[in-house]
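Here you go, one structure.
Heads up, one of the protein chains got dropped from this complex, but the rest are sitting where they should.
On to chain A.
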Amino acid sequence: MNIVVCVKYVPDAQSDRTFSDDKTTDRAGVDGLLSELDEYAVEEALKLVEAGEGEVTVVTIGPDEAAEAVKKALQMGADKGVHISDDAIHGSDAVATSLLLAEAIKKIGQPDLILTGMGSTDGLMNIVPTMVAERLGLPAVTLVSSLEVNGSTVTGRRDGDTASETIEASLPALVSVTDQTNEPRYPSFKGIMAAKKKPVETWSLGDLGVDAGQVGLNNAWVQVESFEARPPREQGQVVTDEGDGGTKLAEFLSTHKFV
């Protein structure tokens, strides 16, 4: 089974994240890494391929540094990488991102399965996976916490607040996985050395046959108008129990509409 995993290079959530003058995420000023949510998708792909056969190809879109995300996935054990990089892509929204990913997947050669994380740790739009599936005309099984491939179908379990759904789709399909799916492995030192010899291709818009007018900040459907740092958390409120602690707590919860 051949699997493509879409991965994203994101600013390290541990560092101070900032925005550039054009109100896009500043990717140059902070350390970046493979989105931790995508590690679950890479791990799932590796497990599926290790249990059978086939290849795992990872694809990312982003500036030069984004090659690091591909490298990390290759160190974990993926076989090949594709890095889509073009100055014109800067500031692209989810619509353009999904177009580029869909075109890249076609160029790689339609896989049996496309895996993605549940969202990126920076953008949090969580819409790209479904858009990619739509563009490729494939079923999308999103937000699963476990999945199983049997012959020509994939079955995933999606845990909601009140129920767990079991969803089945025919292959090829796109599946997005949550952080409950598995325990992503660390690369091993041998994996790090092996990764250096694995093929990584860098594709431009031209390679994908995508017009610059379809992507980039100026063509985005969504514009960031302004942003503000989240205010620091306010001091908590202490409820003293003078025999009526329960009532006071219930009042607090209902005035704040927690219950």
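One rule holds for everything that comes next: a residue touches a chain if its C-beta (ideal position, glycine included) is under 8 Å from a C-beta of that chain, and two chains touch if they have at least 3 such contacts; residues count from 1.
Just so it is clear, contacts and distances are computed from a predicted model.
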Per UniProt record, name of the chain withheld from view ["Cytochrome ubiquinol oxidase subunit I", "(2Fe-2S)-binding protein", "Molybdopterin-dependent oxidoreductase" or "Acyl-CoA dehydrogenase"]: "Acyl-CoA dehydrogenase"
Option from A:A28, A:M125 or A:M193 whose C-beta touches the chain left out: A:M193
Sites on chain A contacted by the missing partner chain, in the whole complex: 75, 185-190, 192-193, 196
